[in-house]
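For this view, one protein chain was removed and the others were kept in their places.
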């Protein structure tokens, strides 16, 4: 009954802005035009001007705009409401202080094409962030330009391509053959996609029963002499540290390839171990994960690339350097660079937040955060060990992996468990990833949660396991406490409706 | 079922901060002490220092503090979610722009005891607000010092007391007798309370069947020669304009008294009519109603007092004046002043917001807002006329009054209707006020709502009226969609628990 | 919409008003400004507040403490700042639970049993305490220390003007800087004694001694605190025997904002709970036994009791009380202590330096928390003005503002936000000015 009544609840039934529009309403006021007006036809001939009078664009009052977005916002789960244990996504607390820093007018109001001498503060921010990230990864070369993780991957593998071409040339048969990028079957989808965009052909490496990269298979694949490189996530997407990392890297190096590390899981390593010390040649970091820049419902992100001195010449341009006189400037003088991957210098607003994160934590705090992140994952692993199936028994790092094996007997699957968690007030974990594990549930609590809430989560998961046995239907029908129930995604994809149209037109469509 | 499940929902069950506390957690960091430390005993002898180590004060991490207050915030209704039609409270849209203005460091960081010559901007803000409020009320004398409406009332009636004492002296019998403050039975409770605090004895004036002040009764009461003044709300708390206001004022004046107007309902008059032109001697305004400063869950408010030139000498000190040279200064030279009603100069942060409101609306906009506020109330009055009982048929101003007369037959009362509105996504109207109307429902939509939402509200009320006939129990058990149901207020008052105590002690209590 | 209601024009909406009260012209206020214009205007006015850009040693009732960023970001959630007073508990539990937490924190810091949901500020809270003492004791004389904040005293005078209460005065001992209470002053009809600690001159009063003498006569001890940060270090008034504690809560994460909005704290003993002014939140349960909170003991209040209410207060300082609650929670047990200790340490450092200056003296001997009086070799107001102009620092408050007999005295306040460098600059400046 509650639900039926809730459907008449205004906040629960906020329409689209277009449906709310009312002709003549305004949510803005501009200062009056303060120059003498030129007849519009003298400015622009009619054929270059819009003739649709922006039909369909909504007209709302300011209070209605605020109510609209406030109402729909209440349909979202968010970090400030509780645990957001999406494995591989590192949903940690987003400091309000960093938001304040990013809004300081001297930064927010600074135009990217302002002369460098009038933007020294911004360059200093980028320079110092570069220094700190280099220290954290143990890789001295760096570019802050990539806008997200996948963008950083693309940058990294393109650098590998450029480095190999510089080394082997592009003409010899040997060089032409060197096009294979090795990627474990557990990797994130962006890895193969990025490799493909950079002109590589992807070959997949098997994982062992322990959830580690299969060294034997790796050696086999390297035998062909066509290996350009490897893309490896470490800890891998099963939450396990690739303990053979050094050997893996040397196998690749001996085969004439280079090693790219996907840094999405750096939250398990900051202050504890450095990719540069493991033999990695290039890595991307997700500032919107490890360094807490807010995820924003799907971005903006920031995916800086860090590399060895050998690969430095191939980094995107420009990067920030410090002159003798202590001033900062952009350096574009890098003839072998892969070029630009984005206009301007990357998502500067995220650079500010990440630097603020590094400085408020301090070097001790960075390590403590890593320890807490791993400790919390261990706590959950331990708490759920008797209740859910664990595909691998190596101790988890910052995230732990379970499956729905024990629950499927009763017809309850990972998806159902995830949806049911919502009724207990938690965001579901990452599900069905990594692909190599059937019914995978990847749980990453991060360091931003206390023991009490971790226990609440463990209790909820156990309760759901019990329900799966005694009252499966409740789980299969979950969630029960949300504005809408499970949505028919298959139907949505079959006949996609991707935009609003005025009623009559819609009918036509 | 939804409800039972929701009770295990972490967001729905956030504990008290004290229950969440975990020894050793911290949500802050201070800069290290940068002066050489003095042994604490040299600073303060032990007997002057705390010896309880602040036992019981909570210890939380920053993310936990944010989660705590974010979670409990979701249990609140608010203007940005929808209509908040509390009659007499004028819950209008709170502009974000005004919040930004109030946070400009040059204002927020300005100490009240800074020399006036170094605070000219703040004084200018107060001076200009004084000018505008004087123009809007038609009353030239003004003090911004009162912190809320009731505080403004107290200030106003004390000024009346002081003015009469100055006029009649305090010794003559005639003067001693003049202690009666007349207040309509429909008045807000703060009126008699404020009158009492100022040493007046309160006599109540009856209202007519039209919901207006009873002139005959007024004349009778004035005959006694002991009338010091009248406190009148206009439009009155039935939402009706006292059309005899001029006569009422002259009756009081002829009887040797002064007229105080409660300005809580000025949202019906701004730009349309001015108390000063009606014969009113002194009024308070609620900046947190008419001038949209946010109500903040119960304040801060601001209740400036405006008066005639005759009463000006009795205003609180200091007020802001403009010197020949265009500079601003505080003027405390007012020998007949009632004195200070608050430290410093009033709720300056609210003065900033109110001035911003006046300037962004502009003079036309202020009148348009008044028109819209009245129009919206008329729309609801019209929409519900056939469904609910209207005690008075004079056309409503900015708020309209109904009763539960037709619903009581089925055992459904005003309280039930109010609670049921919650399930439809609306905040209830003001209920059981004014006291003179049995089962009163006082509805004030304000200007901040569009026609579509007004209609949604009307539909909800009609739907509830239907339910009252066909399914009374659903209404009697409402609300059904909130975290907690109706709370037992009687039991709470019988054995009040007004603070948290550690478990064992609580047991003891 | 107009026409739907059978109205020809907006004017007709006001037909119920007699023509002779209608305003026949547009208001003489400015035309509407755009957002950008408004911001420029206020930025320009703010720029004229030179004092806001200088390091400052002003206190005397308003204190500069650091407020964690989360406070402002949380109180700006619509759910808090655009809500009304929680009259409908089922959809106001966020506000109500926060008030209950506020009341508890105030009790813990003041060492009392019951606290209300807030008063307008410290000064009005003190005035209400005086009125309450009269209600409780049925006596009409109240002795107020001369070392109470002068503006607080003025507010009390206004409030009691027509309440049949007479205010007496307790002098300050000119060597210690503490209030002296001679038994003689404590005649039978005294309802209450009001002392501030740390007092207006920064001196920490011996509250225990006061409590004993005052209680001996059946009067109440009302303790006033303007610098709430002191709760982190000083013995709580409750522990010293206070019957009513009132305080200004501005120090807890609230900007000085030229004097307001602030928040008044009001706490007392269990037995006086029903005499307390203002709102109270209490625990209540629903049919399913779920815990919630409601406004309770409303029979004390004006909307029920009308002229017989314990106070006329209605709207209080809800959002500021919330800010203070978040501050107390974020700093927590250890943070409140650390802030208090840093204040005391830095004030001690400044006091030593200034005391050692040629020609300057420290007239009072009693222990202080973070404020102290300095006696300058010359007239203080001019000295401070020169200091501001030449050294860009606001050195404190010239006491001549409140008492002409103290031309050379000024009050210096030091908090955790004053850097050593600023203190040293102040000292250097005083030397040269």
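Which chain is which? They are A, B and C, in the order written, and residues in each are numbered from 1.
Heads up, the rule we're going with is that a contact is a pair of C-beta atoms (placed from the backbone, for glycine too) under 8 Å apart; a residue touches a chain by one contact, two chains touch by 3 or more.
This is a predicted model, so every value here is computed, not measured.
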Touch partners, limited to displayed chains, of the chain removed from view: A, B, C
Those residues of chain B which, in the complete complex, touch the missing chain: 28-31, 66, 70, 95-97, 99-100
Absent chain, residues of chain C that touch it: 35-36, 66, 68-69, 73, 76-78, 417
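Keep in mind that, in the parts below, only the chains that are shown with their structure count from here on.
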Farthest chain relative to chain C (centres taken as mean CA coordinates): A
Centre-to-centre distance between chain C and chain B (centres being mean Cα positions), rounded to whole Å: 20
Multi-partner residues of chain A (at least 2 other chains): 29, 66, 70, 95-96
Shared-contact residues (touching 2 or more other chains) in chain C: 32-33, 35, 70, 78
